[in-house]
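Every protein chain but one is kept in place in this view of the complex.
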Amino acid sequence: MMLDAGPIEILISAILVVGGFFALVGSWGLARMPSLMTRLHGPTKVTTLGVGSCLIASMIYFPATQGKYSAHELLITLFLFLTAPITANMIAKAHLHRQGRSIDPNPMDDIAEGLPETGLGTGWATFEGQDAERADPPR
Amino acid sequence: MIKKLLPHPALTITLIVVWMLLANQLTLGGLVLGVIIGVVIPILTSPFWPDRPRVRFGPATWIYIAVVLWDIVAASFQIAVIVLFRRSKDLRSAWLVVPLDVRSPEAITMLAGTISMTPGTVSCDVSSCGRALLVHALDTPDPAAEVARIKRRYEARLKKVFA
Amino acid sequence: MIEIAVLFAISCVGLAMALNLWRLARGPTTADRILALDTMTINAIALMVLMQIQQGSAVYFEAALLLAMVGFVGTVAYCKFLLRGDIIE
Amino acid sequence: MTHWLVAPVLLPALLAPIMLLFLRKRLMESRVLSIGACLSLLALAGLLMAQASTGTTQTYALGDWQAPFGIVLVLDRLSALMLVVTALLALAVMIYAVVTGLDRRGWHFHPLFQFQLLGLNGAFLTGDLFNLFVFFEVMLIASYGLMLHGGGGARLKAGVQYVVVNLVGSTLFLVAVGLLYGATGTLNMAHMGQRVAEAPAGDHGLIVAGGLLMITVFALKAAIFPLHVWLPRTYVSTSAPMAALFAIMTKVGAYCILRFTTVVFGESAGPLAWAPAPYLLPAALATMLVGFIGVLGARNLRHLAAFSVVGSMGTLVSAIAVFTPEATAAALYYLPHSTFAAAALFLVSDQIARRRGAFGDALSPSPVFSGAGRLSGLFFLTAIAVVGLPPLSGFPGKLLILDAVRDAPGGWWIWGFILGTTVISLLAFARAGSALFWKSAATAGEIKAATPAAPVAAALVVTGLLGVLTVLTLAGGPITTYLNATGQQLFEAGAYGGAVLGPG
Amino acid sequence: MTLAWIALLPFLGALAPALAIRLGRNACALATGLVTTTALVLLLSLAPQVMAGEVVTARISWFPSLGLNLNFFLDALGLMFAGMILGIGLLVIIYARFYLAKADPMGRFFAFLLLFQGAMVGIVLSDNILLLLVFWELTSLSSFLLIGYWRHLPEGRQGARMALTVTGLGGLSLIAGLLILGQIAGSYDLSVILQSGEAIQASPMYLPALVLILGGCFTKSAQFPFHFWLPHAMAAPTPVSAYLHSATMVKAGIFLLARLWPALAGTEAWFYLVGGVGLFTMVFAAAVALFKDDLKGLLAYSTISHLGMLTFLFGLGTPAAAVAGVFHIINHATFKAALFMNAGIVDHEAGTRDLRKLGGLVTLMPIAATLAVLAAAAMAGVPPMNGFISKEMMLEEAVGAQAFGLTWLVPAVVMVGILFSAAYSFRYVVGVYFGPKRESYPSKPHDAPFGMWAPSALLVILAVAIGLAPALVAGPLVNAVAAVVTGGAAGEKHLSLWHGLNLPLAMSVAALVGGGLLLAAHRGAERVWLGLGLPDAKAMFDKVTEAAARAAQRLTEAVHNGSLQRYMFIILATALIVALAGFVSADYVEGARATLPAPGAAVVAWVLLVGGATAVVLGHRHRYLALIFISVIGLIVSLAFVFLSAPDLALTQISVEVVTILLLLLALNLMPKTTPIESSGGRRLRDGLLAAVGGIGMAGATWALLRREGPPSISEFHWANSYSGGGGTNVVNVILVDFRGFDTFGEIIVLGIAALTIFALLETAGRGASGRRLATWSPDQRRSPEHHPMMLVVATRLLLPLALVVGLYIFLRGHNEPGGGFIAGLVVSIALLMQYMASGYAWADRRLPVDHHGLIGFGVLVAALTGLAAMALGAPFLKSAYEYVSIPLIGDVGLSSALAFDIGVAFTVVGAVMLALHHLSSTAQRAEKSPASDQPMDIDPSRTVAEPPARPAGEGA
Partner (left out) sequence: MSIEFLVATAVGVMSAAGIYLVLRARTFPVVLGLAFMSYAINVFLFASGRLVINQPPIYGKEVTAYTDPLPQALVLTAIVIAFGMTALVVVLALRTYLETGTDQVDGLADTPEATPPPPEETAVLGPEPPSPVAPSREAGR
């Protein structure tokens, strides 16, 4: 079987290996990185690409082996690429909000001193919106 | 009239493509159905998308897409290396503030998304005036250069897409 | 060959999901847990796609598609709750 | 092709969405339609009963898929009886709810009521175990809405308990269905009965476990000890008309115990015949005791009524648990009796409580209140019915049971418990009535009515229910003839299966 | 049929006084009297036949299968009792007309009285013992009403309750006894039972039946130890007492002893039980009566004593004793009714019934005094009154009786009894009418009006007449009755005043003399009596019932303590135990189905699931975290479904999951975010154990199923006919919308109702306590000021049409591929909810002007109409049809009626989900103090005027 491996098989296998590898690395990053902001990078990019690779592999695999052309995977990829940044953005916002302006008071993280100013005289949306005063509940 | 019938022409095209992808076969019947869907659904959903961003399907758009796709792949390798080999205390994480020239929410979102999917950066917040992005960089020796790269590589190209 | 590659990929994704679980349980911040869950969902999509290849079956597609869509909504809702308490306002 | 059989399900199924679509803010039209529907259901049920009384078991294959592959509705004497009881009770409750304005005190009363009837009628007609689950759920979820109708903190708190308990019950139902399907490969009850009879001995453990779990679920609905614990608070907390309507809900449990056991674990089930029976009798006896002890210990009328429901379920199921045609016939006489008696008790309690203002339905004397004479009469008659004294149907009901169970194993226990608990309830009702009406007559002061008194029509509803009990008594001959035939029909080995699955 | 009318007339006639009272009190009494008179006349019209030895019968079938029928018969015994009941009843009615005060509601009184009368007549005319039971219980009920007639009197209430409880108890004992008796005899008809005496007495069930029947008789006729209710029943108006204690109620027990005498009497058990109890009661009650100061109390105990004597007589078991018993029944009825009426007159006129306040009334009330002297003489057994004769007959039998082998025991005890009897009779007369006149009486005594004393006078005349000419006046009746009671064994007995000089006469004389002496020494005797400190049976009864009620209350409230935790434990534990018991009670053989090897990924998934479950359990007190953890379970379950060839399930699970999470988050917003630790360690351990056992049980059940092949499933048919018969290749979907479409129909209804109920619940959340709580609600967490993040809004705008396309796709392919109406409906709902989440409730709601109720109604209706369409074509409900039609440009399209059904499903789902979440979020809006802006996004740079930034872009920290 392995000896019969044609170029397509090799390509598919390679993409699969890369996909699996990226998926693992993404999650490994999530597990080992020192703070949330640093952990956010792995899943957002690497894992998404890992899944994307698997999808592409699938997209090649089925026409190549079964003669069934399928573009469904493209749709999933589209979806993931559309949603991954928003997900990351929302998680980051939630995290910023929960942690306050001092981000990640984690000794492993070197950005503990806080968020930069916007430089525009206004604040960041998460902290200073249209009704920032009203929204702060009484202590 | 056309505006009423096709509130988002780009969306219509997208939906037709998506439908064909879903149907997974190229038949005339499927295409007709796809066109119907591509026309009807944007009309139905147009109340939820009152603004009409102008999107150009010119070469700039395709170039932008290609650049981003390439960067995503590159980004992944870059992050993989950091994740696997860089010690945590050697990470040069930084907050970047990216001032924005683009104004439409669609364009800003596109830019933010691009930033998130490309090397070492995740966009985290928008300033409350909507003119700056807060971006977290995983490992950057020179934050200013990174900001400049973002503006040059992505924002400049996006401006042409959302002309 | 493809079988082995698929098996390798499945193992990687499986391991990745286990790591996600660890992060999910470990935290320490709530955002970490949301992120872990979201990543787990995406890995699950990968797993479905890989199983689809492994079994040569096409029935996984809709599930993966739906999971991609729904995982997003869930994650957003969790974040929105942290931000505002009220997810629909 | 006659469609009469599906009509008791379809009529409410159509009316409810129509009300939802067009009559949401039109109370009068809703009321007319609702009462009309109840009357039509009564007529329908009567018609079906007439058809069933010929002794043939009719089936209706939904979607034209024959049993056991599709869902079939089955009409025999028993289901026809249950339909009639349901329709009668529904009519009374609906009129009461309308005249006391309950339907105005919340949303969607009328559609929910129709859905409730849909669930009940479906449960009584279906011959499919999983479809029974679905109708249970329809019935339950409608009952949640109706139970909570009108709101209030206590009702909500009790509602949480009621809902949670029943959700767990539904879960257990599915466990049982899973076990039985896994072991028999079918869902049609008649077919399941055949499969159970043919099952290899090695499967028996699973089948019996599934069957018993199924019975447990039914017992939960039927409020059989110790699964009855949820009932008192639920019935006490909901509005009186709904408590009255719920009198039929416990009977669904009893009906299902009877139906399921006779069809699946019936005479023809070979070594597994009547496997669930031994567990049922002790539980029923304990139910009787717990119920009537609760009646004696009740501090207010609604508790009294609620516990008397528990007690009467014990009585009913003790007769069912004997599993003979005679005892079943007796139980089926007691079933409508206890349903209408309990409903009357809840409704009369409501009227008393309304008249007593802040004193409510507490079993303590209040100053004399207007309408006490009429209400004391109604209460007295209702109490007679509930306790089981002549001249109302409780007395022949209990006599029938005592007479039928005499030779059965454990029959003497049933005697002892029925007679003993009758004494307890007699004492309890005497104390209650004495405190409410006689002591009140001697208590000085004046009542400031907090709730508007129920109109005379409300008393007429109770009178009507008592009238039904009177008819049940006076027409005892023809009714017992029907019920004896029902008992025979249920215990005729293979008859149900033959009718549902066709010959061979 | 006349017979049936006699029994039923008083019942039907009970309406007469209730109606006639509107015409006045006289009319009321007249109407009542007419009813009774009619019945009496009817009865008397049958008397000649009966006296000739004929038995008149009437039979109406009622519960033929039970053997409970309206079978009446009239023999001499019935005639005697019915005559007494109706005759004395008539006198009581006349008496009551004058006795009752203006304030007493007379209509009610006479109605109750007639009910009671009917019940009594029914008892004595019944040929069916079950029918007899019906009337028996009716006497308990109607006497309850009569005794409690003066509802303002606490004694009346208590007396009535006690009477009902005790006689009711006896009634139930009687039910049991008679049912057994009927079983032994093979019929519930008395005429049969009375023929089966030998069989009955030979049956092993004889003794239980006897004991149970006697339980009924003794409670009714107030035999020791059930005697205590009777004196308290005196709280009733005197006419009632007169009636209940002379001819009726208490006599019902005696009647039954007499009635069943041929079937039950003559055994040793009968002798000792009936005779012993009767004798003891006779003596004991006589003693008590002597020391009662209340006239009615005295008379009540005298009644008990005389009932004891009657019981004793029937208990002796000899025909002669039975004759004496029958004769004494008549005698007792005459003098006791007269005495009660007399006591009523005294009470009425002198204003008291207390012997200590009375005396010397003979001059003030000469008529009453005369009547009292005569009646009391009869009661004491003074010749030539009727009571003397029956007492002599009794003594004759007592002298001949021997108990425990002793010949002197019975006569000696009887001697004591009649001595006390004489004493209290004398005390009544002497205490009321003789002795010194009092200074004053509570009211001014004078003789009562004619209407009040005439009835008693009539009775006294009768008593005298019987005494003087017993053979003439009572002889035929007594003999006829005795013949019935003894089954002809008694023979003709000649009743006479003079029996010759014999031991009974000596005893009688001794008793009268002794009674006089005892009365003289009353004060001393009373001290001795009180010194005995006999327990008060009523106090004991009260204590017992109170304690029972309290115990019942405590027990009930301890078990039903309102704790759902406990209820759930009970329910789950019961289910577990029962299922386990069932499992071990039958055979089980481990199956041999081959298992599938688990790939590594499956093991990882398992670990994830177990880890997630552990996290939820351990972390459940942090509610929000628990929600995150529980998502893992949903994810793994979905994965498992898709892996195990159930794509439809996976799709459904995935989409349901997210809607559920949204729902939970919406609710959690307004609820506490944490759960306090409330359960003790012990309880948690207990719960944990139950959970563990339950888990093992479920795992075991799953394993057991998975390891066996099982019989072929009916789903083979579904598979084979899915395409050919249902027009679809997705068998699951075809099952859902076709084979089992009825289930799905019910299922969408459940969903719809859930939404309606949610709506109804939340619609009122703004009112009352809930409304106040919402109004004062303040967020319990720090909140970001941003409501609608821009990027999210933009993304969801693009996702909405995409999701709708996906939804449509899933819907259309459902019949053939995984998908279908339900999932499609959920997908559409989720897509819409995304808009609500991102752009805000108000903004999105304005753009979705859909009536959710209508959607639900429409969906259910569409589904139903699809089914109905089949009916219109003559097929059963929900019969499906499908057709492949060719549409220009699109091509062949499979159109199935199931598709229309699925549309109904989808609409219901969208309506239900949107209705529920819509109202949940609008509830939260009520609590919101700073409502979100109308704008879909908080920051929209395209809206803000372009102006240069204040200073150059700042850079990262």
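Which chain is which? They are A, B, C, D and E, in the order written, and residues in each are numbered from 1.
Here is the rule we use: a contact is a pair of C-beta atoms (placed from the backbone, for glycine too) under 8 Å apart; a residue touches a chain by one contact, two chains touch by 3 or more.
Since this is a predicted model, take the numbers as computed values, not measurements.
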| item | value |
| --- | --- |
| Selected residue (touches chain absent from view) among A:Gly6, A:Pro63, A:Gly100 or A:Gly121 | A:Gly100 |
| Residue among E:Ala539, E:Val617 or E:Val885 touching the omitted chain | E:Val617 |
| Contact partner of the left-out chain, one of E:Val637, E:Leu848 or E:Leu865 | E:Val637 |
| Residue touching the undisplayed chain, where the options are E:Met341, E:Ile714 or E:Ala875 | E:Ile714 |
| Touch residues of chain C, complete complex, unshown partner | 25-30, 55-57, 59 |
| Footprint left on chain D by the chain that the document does not show | 130, 134, 137, 141, 144, 148, 151-154, 156-161, 163-164, 167-168, 170-171, 174-175, 177-179, 181-182, 187 |
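Throughout what follows, only the chains that are shown with their structure count from here on.
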| item | value |
| --- | --- |
| Touch-network distance, chain A to chain B, counted in steps | 1 |
| Chain closest to the middle, measuring from C-alpha centroids that were averaged per chain | D |
| Interface ranked first by C-beta contact pairs | D-E |
| Most widely separated chain from chain E, with each centre as the mean of CA atoms | B |
| Distance between the centres, which are taken as Cα means, of chain D and chain A, whole angstrom | 57 |
| Junction residues of chain A - those touching two or more other chains | 21, 26, 28, 40, 42, 48, 50, 70, 72, 75, 79, 82-86, 89-90, 92-93, 97, 111, 115-121, 125-126, 128-130 |
| Multi-chain contact sites of chain C, meaning residues that touch two or more partners | 10-11, 13, 15, 17, 30, 34, 65, 69, 71-72, 76, 78, 80, 83 |
| All touching chain pairs, where touch follows the definition stated at the start | A-B, A-C, A-E, B-E, C-E, D-E |
| Of all residues in chain A, those that touch chain B in their complex | 21-22, 25-26, 28-29, 32-35, 37-38, 40-42, 44-46, 48-50, 69-72, 74-75, 78, 81-82, 84-86, 88-89, 92-93, 96, 103, 108-111, 115-126, 128-130 |
| Chain C residues within the chain A interface of the complex | 1-6, 8-13, 15-17, 19-20, 22-23, 29-32, 34-36, 38-39, 42-43, 45-46, 49-50, 52-53, 56, 58, 61, 64-65, 68-69, 71-72, 75-76, 78-80, 82-83 |
| Of all residues in chain E, those that touch chain D in their complex | 61-68, 130, 133-135, 137-138, 140-141, 144-145, 148, 151-154, 156-157, 160-161, 164-165, 168-169, 172-173, 175-176, 179, 183, 545, 548-557, 559-560, 562, 564, 566-568, 570-572, 574-575, 578-591, 698, 701, 704-705, 708, 710-714, 717-718, 721, 725, 738-743, 745-747, 749-750, 752-754, 756-757, 759-761, 763-764, 768-769, 853-854, 856-858, 860-861, 864, 867-868, 870-871, 874-880 |
